[in-house]
Each structure stands twice: as structure tokens, then as C-alpha cells.
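First up is the structure itself, then whatever we jot down about it.
Omission of a single protein chain aside, the complex is shown with its protein chains in their original locations.
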Amino acid sequence: MKALNGRFGLPHPMLSITLFLIWQALSNGISGGSVVLGLALAWLLPLFTRNFWPNNPAIRRPFRFLTYIVRVVWDITVASVNVAMLVLNPTRKPRPAFVVFPLELEHPLAISTLAGTISLTPGTVSADISDDNTLLLIHVLDMDDEADLVETIKRHYERPLREIFK
Amino acid sequence: MEILFAFVIGTLTASGVYLILRARTFPVVVGLTMLSYAVNLFLFATGRLVTAGQPIIGSAKSYTDPLPQALVLTAIVIGFAMTAFVVVLALRSRADTGDDHVDGQKEAFWPEPGAKPAPEETR
Amino acid sequence: MNHWLTAPILLPLLGGILQIFLSFAPLGLRRTLGLATTSLILVVSISLLLLADDGAYRVYALGNWAPPFGIVLVLDRLSALMLFMTALLALFCHIYSTRGTDAQGRHFHALFLFQLMGLNIAFLTGDLFNLFVAFEVLLIASYGLLMHGGGTARSVPGLHYVVLNLIGSSLFLISVGLLYSVVGTLNMADLAVKVPQVAPEDLPLVQAAGMMLLVVFALKAALLPLCFWLPRAYANATAPVAALFAVMTKVGIYAILRVYSLIFGDQAGPLANLGMDWLFPLALVTLAFGVIGALGADGLRKLVAWQVIISVGTLLAAISLHSEASTSAALFYLLNTTWVVGGLFLVTDLIARQRGSAADRIVTAPRMRSRTLLSVLFMIGATAAAGLPPLSGFFAKVLILESVKPSPEMGWLWSVILIGSFLTVIAYSRAGSIVFWRNVEGHVKDPGHLTLPVTVSAGALISLSLVIVALAEPINRYADATAEQLHTPSAYIEILQTPVVTRRESL
Amino acid sequence: MITIALKVTLAMVTLAVILNVIRLIKGPDAPDRILALDSLYINAIALIVLFSMLIHSRLYIQSALLIAVMGFVGTIALAKHLKRGSVIE
Amino acid sequence: MHLALEILIVVLLITGGLFALAGAIGLLSLPDFYTRLHAPTKATTLGVGGIVFSSMIFFSFGNKSLEVEEILIMVFLFLTAPISANMLAKAAMHLKVDRMEGTKGHPWDQ
């Protein structure tokens, strides 16, 4: 069974589920055909591309991940307005800064997810990750307080991610 | 609309031609690409400009001429293959002649008439 | 519908695909399969030639879509002749390449076969846009072949060849598009029907399209002032490739013959014989320039490459006269020049291999190992190419000279051709006597041995000029019939009535 | 109402596109230009989607998707080229 | 179509358009590359995301069938925007492009 799983199994179950769902969405409504084809694709595509995605970390808590996404989306929406204001207000000068963020996450995918999240939320962009994956360089558009920023990121994003990618 | 479209094609052609007449491989390749954009737009336009008549049966009340679109598709693919080839050839020429001039390094490659021939391979 | 019409296309295609799969297989296997494919193509071409000789048009509606909607293949005498001419040349070039050319780089056999596929599509297709596709197939393969074997001398001429042809392709598309935008069709027979009916206010568009198309074909055919890419490109290609390329300019000539007799022929109303008045003087200047090039050539390959241009000038001069007799003469000349020039490229290569660093340059060098054989082959080839008796070139030239009736054109044509011949003789005799006879003491280190395949293929191509003489009568009869067919486009137009195979609901 | 909103949005996006092009031409550095190009791609998605809504046709949604994919690939390739020279190594 | 839906669509469209425009203005007016990087990465992405989302609603309710290809677009946009920004930031740091005066901290060597 394990051998079978190795060669013909589902290397990335989460991915397979996602692919299946997306396919149903794409197929313009659920039908016999789309389910069959969706299942086939959800099985085959991860299998074919498994070599390209080795040693992926298991996502322990998929539902935690969903709540994480919802939170991020909310953060983006709220904070966007701030940035828009900043941009559209010609009198306000931005106070940019490069901030080094010490990482607690270890897996590169987790780090990348964090970096991506930071970039998507207004006011911060992940500029670089150190070679040893311990530091994250963030460019901040308008910085009040560095410690505050680092703390916010750690609380809002890094800890949930640590739980998700265990 | 037609004037704008024609002007676009004219500009693309002119820019492409100008670049094709440059002396280095890179601008020439860019020029060829630009010219092929012009040609593709032109070929496409032979079916005339239609705003909301799709070439998909059942999608609209009136249809656009699908044939030029198919021809352009073929032309795009062929153009891509050719561009790829000419790009690689430009590199090859750079590797072989040490220069990116379209004629290679003139002195090194095209000996003037009357230049001394290489010594005979004799024993 | 005769499925064999697709064979000259499908055979090289399948053979080429096979070569892709076998790209890491032993060379011997690839050679065997490649040669087998080319031989099969020759066999098919011969059968098609025999088939076409009855003078009927054979139409093959690809995809079972009736013309003018689908693409058709049309076999007539001209296309059959081109197929045969190409296949025979290709077989000998292919045999020659097994001497080691094919081992100099990857994918030689695949490229070679695809080249044939492109050529054969061009000769068979009855659709103008498909002719464009055919040109692209044969061009891209020729680019690959031209660059085959690497070497620093090839890349710059290769680049020029490719860039110019890319511009040419753009022109082709513009012309086809322009034609379509007025007459709304792509099938050549349908174009022939509709071009004469074009409204007067649309005439300039069609005329521009026709003239630009002529530029495209003239570029492929290497007509002055569009011929400059040729000598260096051909002179630097590997021998079998250069030899095969003897047919490349002929594709342009074929296209001119086809399109300008069918679509812009005598019956095309206000656009009748479009561009032919330009073609004649340009062809003569091309011829003259080719001769000058040959006189000034410092290497045998260059000399032969200029011979290609001489041939183009001669052919187009005859074709532009637009009479049955001159077309027929041009066709006769076409066979002669294509094979002989191909053979000369091969012989030149054999010579170059035995002359060490002097290679093909017209300079003093140590004596060749196989001097006698090579000199005989060269002499026959040169005689045939220069158009001296008793070889085919002479008869071809006489046919062309004869085909024109007394007129100012006759004066020009005769003078240029005859003086050209004279100077060509001087060029060849000078080159030959220096290369073969003006020897210095010494030995070339490790001169190439003549092996059976290379000698046979080079010799065979050269000897074809003798065969043409022996078979001059039937060949000429075929050429006459072909010219007659070409000059009667009304028969071609009838292919539009081709019925398709009745469709069943499902197979 | 939707049509008006569409046209207003279209106007805004068109204006955004113009601004992008200005940045693209101004530079001053290559990253600026690539950034402008990236925004241009993203705004093109908006243009296509708005146009689709205007003509009530979903035939172009795929094109929008492709712009998203291709814009991304173009951007990272250009950025990598700046940094490493060789895009594929 | 229901008025509420129409209003939702219109709001999404207009805010989306505004965000896109804001992004473009930011791209044009912000003082240095690093600050400009923020504009498209967020504002534009978000704005276009909104427009795309409105399209999904528009077609789903207009055509009475679920049309979700737009989700794919949004997923792609949001997945890729940070990477693009990251790559561009790295490129800029590599090229040592000018920073605006008063920027705290410093970029890393590449």
C-alpha cells in the first residue's frame, strides 16, 4: 500500500483537493463529467508534478489555514485604505525604512508564506530573505515604530503559520 | 477607428524597418519582432475591424471573419519559431565572431581580395 | 482521390519524426532509415511523374473539404516534375551526406527530411497561404541544415540568410493578406477566377499584393538585387546541403511560374502578366552579375554558388518571356542546372578534401590524390553548367535561345546568354586549370579518400547531364506538355469543381 | 447604472494605464520600468474584464487569466535578468 | 438583476477603479523605487482584484450560472504579486538604486 502510495498515490492531498474544487468551479457547474475529470486531474497532476514539489511540509491544520487566509484578506482590505490615503495625500511625506525581521519559522515554504503575507498587506514589502533563512528584510512605507511592527507581524502572521506548518 | 488602426500598423512597420536596418543583431531581432506584430495585426485586419461579433458560434448575433484569425495564429507560431531561431543564430554568430555586428567582425572574416593566403599544408 | 498525392509529404514527415525519436540511436540505423525514406520518396515521385504525364489535374482535398474552402494538393505536370527533380537530387545528396556530414551535428537526417517535406508541400499545394507555410517549413529546415556542422564561417552568412528570409516571410503574409482582403479567398484556382473580376477601385491593392509577392519569390529565387545573400551562404554550407540547396532557388522560380501563370496570367484582365516587364531586364542583369561573380570567384564553391545565380537569371529571363516555348525551354534548363550544380557542389567538396589547407581556393596546391577522376567530373559539370556541347546545358541553352522570336528582347537575351557563356567558360577553365594542373611539390597531410558512396553520388549527379542528353527528346516532350498545361490555366480552374468524398455521419 | 459604473471605472483604469506608461518611460532605473510594466499587465486584466462586462461576453476572461500568468512570468524573468543576467541557468 | 447586487457590483467597480488609480498615482508620485514598489503590489492588485470580483458577480447573476474563473485570476494575482515585489526589490538592491532621503535601515547586499 505504501509502495502504491509512493508511486500512484496522492503526494499532496491538500493540493489534490484544491485542484478538484477549482476544476468543479471552472467546469461551469458540477456534472458527472466534471467530477470524473476533476478526480482524474486531482489525482494525476500532483502525481506528474510531484518531482517538482519535493519535501513539502504537511499542513497540519487545514482549517486553521483557512481562517488565516480570511484574516489576511481582512487586514489587506482595512490597511489598503490607509496606504491609499497616504498615496493620494500629497502633503504627507512617507517615512520609509528597511526593517530586519528575525524569523522563527524554519521551513522555506512557511517563510515564503509569511513573506508573501507581509507583502500583500499594505505598507510593508518583503524585500529579501537571508541565505540561512533566519532573517527577513522588510521595506516599510511609512514606519512609526519598528518594534511595534515586528511584534504585530509575529502575532498576526508568524505564530498562526507556525501552527499551520508544524 | 480604422485610421487609428492603420496608423498603429504604419508605426509598427516603420519602427520595425528602422530597427531591421541597424547594424547589431539585437536591434535587428527586436525590429523583426516588431515587424511581425505589424504583419499579424495587418493580416488580422483583413477580416475588418469587428467589435462585438465573436468567431464563436452561438456567442453573438453576427460573427467576425474567423479565417484571418486562424491565419494569424499560424503566423504567430511560425513567427515565434523563426524569432527563436534568429535569436539563437545571433548568439551563435556572437560566439563565432566575437562580435554582435550583423556582419561579424569584418576584418577577421572577410579577407580583402588579394590578402595573403594561408601557407600551404605541405611537408 | 488518390492518396498517393500525400506520400511525398507524409513520407518525409514520418521519416523525420522517426529520426527525432532515434536521435540517440546509432548513426548507422539513422542513416539507413533516412536513406530508405528518401529512396521511397524518389519512388513515389517517379510514379507521380508517370501519373501526371497524362495531362490531367489530380486534386486532393485535405480534410475532405472542397476547394476553395479547404486546402487542396494539386498534381500536374509541373509539380510532378519538381517533385521528381528534387527527389533525385535529394537522394544523391543524402547518400553523400553519409560520408560524415551527417555526423557533424545532431538531427541532420531529420532536418534533411523535413526540408524535403517543405519542398514537396510547396510543389503540391494549391493554396496560397499553405504555400507560405510550405516556404516556412522548408526555410526553417534549411536554416538548420545551413548551420549544420557548426564552424565559424557559417554563422554570419546564415544570419543574413535567415534575417532576409524573415523579412521576406513578412512580405509574403502582407501580400496574401492583401489579396484576401480584396478577393476573400486563398485557393489559387479561386484566386485565378476572382482576380480578373476585381473592381477597378480595388485594383491598386491587388496590384500591390501581386508585386510584393513577386519580390518575395524573387528573394527566394535570388534575383538581383535580392541575391546577395546567396553566394556566401551556399559557399559555406556543407557540401550535401549546398547541393540540396541547388533546388532552393528553384522553389522561388516554381512559385513565380505557378502564381504568375495562373493568377496573373494572360487572362487576368488589367493585371495580366503583372510584373513580367520588370522581371526580364532584372533577370538579364542577374545573369550578367552571376557571370561577373563567377569570374571573380576565388574559390570553387563560390564559383558554383555564382553559377546558381547565373542559372536563376537564365531561368527567369526565359520565364518572363511568357511564351509556351520559352517556358518549356526554361523547364528543360531547370532540370539540367539543378542537378549539375548540385553535382558540382559535391565534386567541389571532394576536391577541397584532397587539397589540404588550400581547400577549394583557386590557388596552387599539392597534387590531388584522385586528380583524374575529380578533374573529369569537374570538367563534365563545368561543361554542362557553362552550356557547352555535348552536354545538357548546351541543349537547354539552345532551347532558350530558340524560344524567342526576333525582337529587341531576342537581341538582349542572346547577347547576355552567349557572352555570359563565353565568360563562364573562361572562369571555369581558369579555375580548373589552376586547381587541377598548377601543382606544387609536397603532400597534403591525410587527404580524404574517395569512398564509393560519395563518388557515386557526386558522379551520378554530374552524369545526369549525359542522361538528359540521351533522353532529351522525351524530356523535351514532357517540358512542352508542361508548358502547355501551364499556359492553359482555365483547365486548372476546373479543380474548383472537385467533388469530395461523401461524408457519413460518423466513421 | 452598471454601465455607467463600468465606463467610469474604465476611465479610471485607462488613466492608471497612462500613469503606468509615464513611469515606464521615466524610469529612471530598470526596476522602476519593470515595476511599471508589471502594473500595466495587472491593469490590462482590469481593462479586459471591464470590456467583457461591457459587451456581455465571457470569451475574454481566459485572456485576463493569461495576462495574470504571463505578466508574472515576464516580471520575474526581467527581475532575474537584472540580478543574475541569465534567466534560466 | 437585484438592485442590491447592482449596488454591490458598482461599489466594487468604483473602489476597484479607485484603488487601481491610486496604485498608478503612487507609482508615479512616490519618491523612490522602494516606496513605489508598494503601490502596484497592493493598491493595484487589490483594485484589479475588486474589479475581477465584481465581474464574477456580474456574470454569475447575469448569466444565472456560477462563473468562477475570476477566482483563479485573483488567486494568481495574490499568489504572484509578493513574489514579483520580492524579485524586484532584490533586483533594485542589487543595482543599488537610489533611496529616498531619510530612509531608515539599509538594504542588503545582493
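Quick notes on this structure:
As written, the chain order gives the labels A, B, C, D and E, with residue 1 at the start of each chain.
The rule we apply is simple: a contact is a pair of C-beta atoms (placed from the backbone, for glycine too) under 8 Å apart; a residue touches a chain by one contact, two chains touch by 3 or more.
Quick note on the criterion: contacts and distances are computed from a predicted model.
Looking at the choices "Monovalent cation/H+ antiporter subunit A", "ABC transporter ATP-binding protein", "Dihydroxyacetone kinase subunit DhaK" or "Autoinducer 2 import system permease protein LsrC", the name in the UniProt record of the chain not drawn here is "Monovalent cation/H+ antiporter subunit A". Within the full complex, the chain left out of the display contacts the shown chains A, B, C, D, E. Residue C:140 is the one among C:48, C:80, C:93 or C:140 that touches the chain not shown.
The missing chain, though absent from the display, is touched by one residue of D:2, D:34 or D:53; that residue is D:34. Listed for chain B, the residues touching the missing chain in the whole complex are 1-15, 17-31, 33-34, 37-38, 40-42, 44-59, 63-67, 69-74, 76-85, 87-92, 94-95, 100, 102-103, 106, 109-110, 112-113. With the whole complex as reference, residues 72, 75, 79-80, 82-83, 86-87, 90, 94-96, 110 of chain E touch the missing chain.
Contact between chain A and the absent chain runs through residues 12, 15, 18-19, 22-23, 26, 31-33, 35-36, 41, 45-46, 48-49, 51-53, 56, 108-109, 111-113, 115-116, 126, 129, 131, 133.
Definition applied: only the chains that are shown with their structure count from here on.
Counting only chains that touch, the fewest steps needed to get from chain A to chain B is 3. Any chain bridging chain A and chain C, meaning touching each of them, is missing here; the list is empty. The most central chain, judged by the distance from its Cα centroid to the centroid of all protein Cα atoms shown, is B.
Put simply, the chain farthest from chain D by mean CA position is C.
Counting C-beta pairs in contact across B-D and across A-E gives the higher total for A-E.
Distances between chain centres, each the mean of the C-alpha atoms, put A farthest from chain B. With centres defined as mean CA coordinates, chain E is found 16 Å away from chain A. Once the centre of each chain is set as its mean CA position, chain D and chain E turn out to be 10 Å apart. The multi-chain contact residues of chain E, meaning those touching 2 or more other chains, are 18, 23, 25, 37, 39, 45, 67, 69, 72, 83, 90, 110.
Viewed as a network of touching protein chains, the structure reduces to a simple linear path. Interface of chain B with chain C (complex): residues 20, 25, 28, 32, 35-36, 38-40, 42-43, 45-46, 67-68, 71, 74-75, 78-79, 81-83, 85-86, 89-90, 92-93, 95-97, 102-104, 109, 113, 117-123. Residues 129, 133, 136, 139-140, 143, 147, 151-156, 158-160, 162-163, 166-167, 169-170, 173-174, 176-178, 180-181, 186, 296, 298, 356-358, 361, 363-366, 440-445 of chain C are the ones that touch chain B when the two sit in their complex. Every residue of chain D that touches chain E in the complex is listed here, in rising order: 1-2, 5-6, 8-13, 15-20, 22-23, 29-32, 34-36, 38-39, 42-43, 45-46, 49-50, 52-53, 56, 58, 61-62, 64-65, 68-69, 72, 75-76, 79-80, 82-83.
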